[in-house]
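A single protein chain has been omitted from the complex, and every remaining protein chain is retained in its original position.
Entry: subunit A
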Amino acid sequence: MLDQIIHEWPRFATWYNFIFIAKAAGMTLLLSALGCTLGTGIGLLLAVTRVTKARWLKPLRLLAFVFTEIFRRVPFLVTLMLCFFAFQATGYDVPLFVVAAVSVTVIAGAYLAEIIRGGFKSVHRNQWEAAATMNFSLIDTIRLVVLPQAWRIVLPPAFGYFVMFIKDTALASQIGVIELTYVGKVLNNKGFSAALSFGVILIVYFIISYPLSRLGAYLEARLASSRHRRA
């Protein structure tokens, strides 16, 4: 196999292929970044909505509940297809990238909402009560008291999810988005061996996801010690 890869390499290592792969890596990175950042934002919003108490917010709470439960249960590919056909039904020519971006954001939002909500629940009730009796609004309670304590609980599963999520963006290739997995298939179809085509893709995936894991580990360590930071 190694012989074959060495044999193929000069033909493979062209500027054209390099740009092709780099662009695809950019797309995977972009989809992942969008999913992780917008997903965190939406997840936070959903989680906060679900811990509200006011009676008039009940419809919103229900909506948040249904949204999270549905998109956590529906396979990524199905959500992707759903978005794809939903956008098609509007009649507008929506770029595939937008379809993929919306899908990944929706899914990441639903997953992260539960991870963040779990973090909220991990903060003792007496912290919420103390804040309430001191007239903290819900937003202040979460911002000043709950989130700073929940991060430690939220970060490990959130970063675990981010890493998994990078791999899941591969499914966008199914609707024709040119990201890493798509490119792997194209290179393979062009006649390069699967070992070479997908081997290269594998390395690029690793390069994208490994630093993210390190970032997660770094943040965990930093947050774990921050409570005992002596000024």
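Here is the rule we go by: a contact is a pair of C-beta atoms (placed from the backbone, for glycine too) under 8 Å apart; a residue touches a chain by one contact, two chains touch by 3 or more; residues count from 1.
Note that in this section contacts and distances are computed from a predicted model.
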Subject >> Protein name as given in UniProt for the chain not displayed, "BtrH N-terminal domain-containing protein", "histidine kinase", "Peptide ABC transporter ATP-binding protein" or "Cation:proton antiporter" >> reply: "Peptide ABC transporter ATP-binding protein"
Original post:
Which residue from A:I6, A:A22, A:I70 or A:M134 sits in contact with the chain not drawn here?
Top reply: A:M134
**OP:** Provide the residue numbers of subunit A that touch the chain removed from this figure.
**Re:** 54, 126-127, 129-136, 140, 144-145, 148-149, 227-228, 230-231
